[in-house]
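Below is one structure, written out as structure tokens, with a few remarks after it.
For this depiction, one protein chain was excluded, whereas all remaining protein chains were kept in their positions.
Labels A, B and C are assigned to the chains in the order they are written; within every chain, residues are numbered from 1.
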Amino acid sequence: MKAAVVVFPGSNRDGDVARALSAAGASVSSAWHADTDLPAGTDLVVLPGGFSYGDYLRCGAIAGRAVIMDAVRAHAARGGLVLGICNGFQILCESGLLPGVLMRNADLHFVCRRQHLTVERNDTAFTKAYRQGQVIDVCIAHGEGNYVADPETLARIEGDGRVAFRYCDATGAHTAEANPNGSLNDIAGIYSETLNVLGMMPHPENLIDDLVGGTDGRGLFAGLAALAA
Amino acid sequence: MLRNDIAITPQLVAEHGLKPDEYERFKTLIGREPTITELGIVSAMWNEHCSYKSSRLHLKTLPTKAPWVIQGPGENAGVIDIGDGDAIIFKMESHNHPSFIEPYQGAATGVGGILRDVFTMGARPIAALNLLRFGSPDHPKTRHLVGGVVAGIGGYGNSFGVPTVGGSVNFHTRYDGNILVNAMAVGLARADEIFYAKATGVGRPIVYLGSKTGRDGIHGATMASAAFEANAEEKRPTVQVGDPFAEKLLLEACLEIMAKGCVIAIQDMGAAGLTSSAVEMGAKGNLGIELDLDKVPCREEGMTAYEMMLSESQERMLMVLDPDKEEEAEAVFRKWGLDFAVIGQTTDTLRFVVKHGGEVLADLPIKELGDEAPMYNRPHVPSPKLPVIAAEAVNAPIPAREALIKLIATPDLASKRWVWEQYDHIIQGNTVQTPGGDAAVVRIKDGPKGIALTTDVTQRYCEADPVEGGKQAVAEAWRNITAVGAKPLALTDNLNFGNPERPEYMGQLVGAIAGIGEACRALDFPIVSGNVSLYNETQGRGILPTPSIGGVGLIADVTKSASLPFKAEGEAVLILGETAGWLGQSVYLRDVCGREEGAPPPVDLAAERRNGDFVRELILSGEATAVHDLSDGGLAVALAEMAMASGIGATIDALPGNLPVHAFLFGEDQARYVVTVPSAKAGEVIAAAAKAGVPVTRLGTTGGDALRWPGEAPISIADLKGRHEAWLPDYMAGKV
Amino acid sequence: MKARVIVTLKTGVLDPQGKAIEGALASLGVDGIASVRQGKVFDVELATADNASAEAALKQACEKLLANTVIENYRIETGV
Partner (left out) sequence: MKARVIVTLKTGVLDPQGKAIEGALASLGVDGIASVRQGKVFDVELATADNASAEAALKQACEKLLANTVIENYRIETGV
């Protein structure tokens, strides 16, 4: 598995996700926002967390239009895997690779805390290591993670089973209190139509280590790394 | 002769914060009347903030050396050796006045400034902390200030990508018109790859890097040292706006060219921007500096030399580059989209020469700007000693269980989760202990070693007795680091005091420094960096004297670090250290009895060391399962915190017969810890403590869902926790 | 020449900031505000003095970047 982590000016979890991928056994390289091509043989493109271009204007807006994104779009169109985490999710939405937008958290505060999620399906390249419906304990760190889409889009996403993760409490219940940002339908992550592009707000890359919070994020990277190139 | 278009009147001199005798001293030094640009330069260099003129004499008494100290005070930040070729670089700095005027930007640029101090030296920032003091919650401005400051700290640090792992928030009416925002940054570097401000070599290019210069914060450094008047709000347009995005790029670009060997000397532009950075680089290297301001990248048109020299625009650096690598360095900066301009050169004249529009506007002796800055031995009087309040002299107005329920939800003791959840405290993936414990623990790279970090000061103790309070601040930081199992190595301090021209406030500063120094020496805990913020007052009344301490410790294996939640039911709860029931200046006396009175608890440094060393050994040997040091609110509050963090209760078997219950439960005697050990081990640990001369008592046992002590109804942990967590969010929502 | 671009949320799109502001104003005792929707304004300096080419450049700027046309509308005002 060859992963390429795209670095935009202002990316700041590029190192964290590279570490998680390497620990899972992937070979990791990086791509620069101004590059026209991805590294040869890239299987998985990762858009990391951070504040690309300061997240000025709208989160992910400027990065969504960076030069490298044409290559990322082409990669996705070929069926290649793309994972956007946090700012990466915002970039995927802004670039049109995923539908909807991420707006300010409903309480307007940045929030960093542990967060439970349900794994909505385990038959995609990203979630093979989990059970369907499994409750995992990861963390979030964002100010604009409030997923919004128009009713038709939302119905389509739901109908197609494209919700990847939902916010929940420790028991797996999807309650209003467990939703940290006001996202519609407690959505924490969604897939593209062909399930090869995943955008998610939480940070599995920061939960790969018992010493630092836990290991519930590991499955995602282990599942990806185990895919044959 | 330099052309002088603007007559330097006594009024102009006064507006620049220079006293008449200081101005005369400057004139004698240069042998003529200065230009307006020169007046600006000297006002920046000789103000309190840059010259430490009131504090220098006393700061010299502080211990700054230890075998593990690589660089003490005097550089951008202090540097300590943590073994394996690794060094930790850290410092704390205040942004009090700017944060009062514009809380979001003031706090944000405070964080930006201290991060820059750390990465200027070649370190990648791995942690940030802060210490915040606000006015009374009832004061009409407080809520707005809390919201803005917290958002600003988060807004900057989160975007920059450093975990904010700890801090401290207190409220007191004496900060109503003058809040404190002290920010600390901690970075990691290789011990043999540290960069300094000292320029070397004549004729080398001086390069300006980062963001463009605007009219931000002109006179900001002067403002930081000027007492607040009632019309402070009118000084607003000098507010600086932070750009964490630019700072992140600056970090990456600087580290990249440092790794390529391009950098000879580097200095960030902080307070007094281009002036102090250029003067410092030259003076430290025994070189002159010549600047051509026509080359400075400006954001606004028509900026004068005066404005450029005093601008405090953020996210800027000054460097002396290796001339052979100038192109390489420039390419890196262009790649990151940052400005890069050669704006001058080093000379052998020892003069600081500033040109603009082909004309020389300043020509000053460079060493003297720093070395000849005024230094004062200001008159100071010690604070009057306050009477010791005997435990028996304090009546309990309410039962102890009610007092605990009340205290746990007071502004100072309530959970600060609302604050630290707005800070990304997990980025970089090394935060082993998050905010909420005694000290944060951050793993170094892939481990196993890590550092422990804390910020502390108990200002009400300092007000009551500056010497004892200074000692206590250091001791508490030392104790917090010890309580997670780390060895305290060094500290940074941020001395926030009132007007030094008033002998009683100067006396507080002098006393606190004496106390800090004494504690540092006794605990082998040297000071490697720091900052002084004076003139913190509103309409003549000083803030509580607040010498903030930021401590750093080392733990060889982070898997052995201890934390405060109870770990299991049925474990023995021990208290180590001596409990005399000291209620003077306690939060119990203040918040339950409504009295801010008496002498603060004395600090026995030998006992601190003995008890702390014992606890650390207990942690490292794996016997202690939960550890918490005792501070505000004493034993009952510590037990409550350990219970609330775990959901496990505890029972105190017996109350001592020789002390009032409330003095036993809420007294703030120093050098104490609560430790749990498996019950089967208790006897052994008690024997070992006794052998080490550490007072120890088995209080009781963990278990159940309540805190219990004889004679009163149990206190539900869930109920306590609900109140403890609710106060701050409710307050911010305007509900309380 | 100078121009102004105003970007607002489309009707029906939720506006958490607007909602929060409404709540905050009420708790600050500012009465009579029924609803608030927050948008963005861009004050632009253009190199050209020609209205038509300014409008063209700004339209391009909006479509390519300034507005997220999934949720936002924009309006261009030249000659301000």
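Just so we're on the same page, a residue touches a chain if its C-beta (ideal position, glycine included) is under 8 Å from a C-beta of that chain, and two chains touch if they have at least 3 such contacts.
From a predicted model like this one, the values you see are computed outputs, not experimental measurements.
*Asks:* Specify the residue from the set B:22, B:75 or B:102 that touches the hidden chain.
*Replies:* For the chain that is not drawn, the touching residue is B:102.
*Asks:* Residues of chain C in contact with the chain that isn't shown?
*Replies:* With respect to the unshown chain, the touching residues of chain C are 6, 8, 18, 21, 24-25, 28, 30-48, 53-54, 57, 60-61, 64-66.
*Asks:* Contacts of chain A with the missing chain: which residues?
*Replies:* 53-54, 56-57, 62, 65, 67
*Asks:* For chain B, which residues touch the unseen chain?
*Replies:* Per the touch rule, chain B residues meeting the hidden chain are 101-102, 104-105, 211, 214-216, 233, 236-237, 239-241, 243, 245-246, 299-300, 313-314, 337.
We take it that only the chains that are shown with their structure count from here on.
*Asks:* Averaged over CA atoms, how far is the centre of chain B from the centre of chain C? Could you give it in whole Å?
*Replies:* Each chain's C-alpha centroid was found; their separation is 41 Å.
*Asks:* I'd like to verify one number: the distance from the centre of chain A to the centre of chain B, where each centre is the average of its C-alpha atoms, in whole angstrom.
*Replies:* 36
*Asks:* Can you work out the whole-Å distance between the CA centroids of chain A and chain C?
*Replies:* So the centroids are 29 Å from each other.
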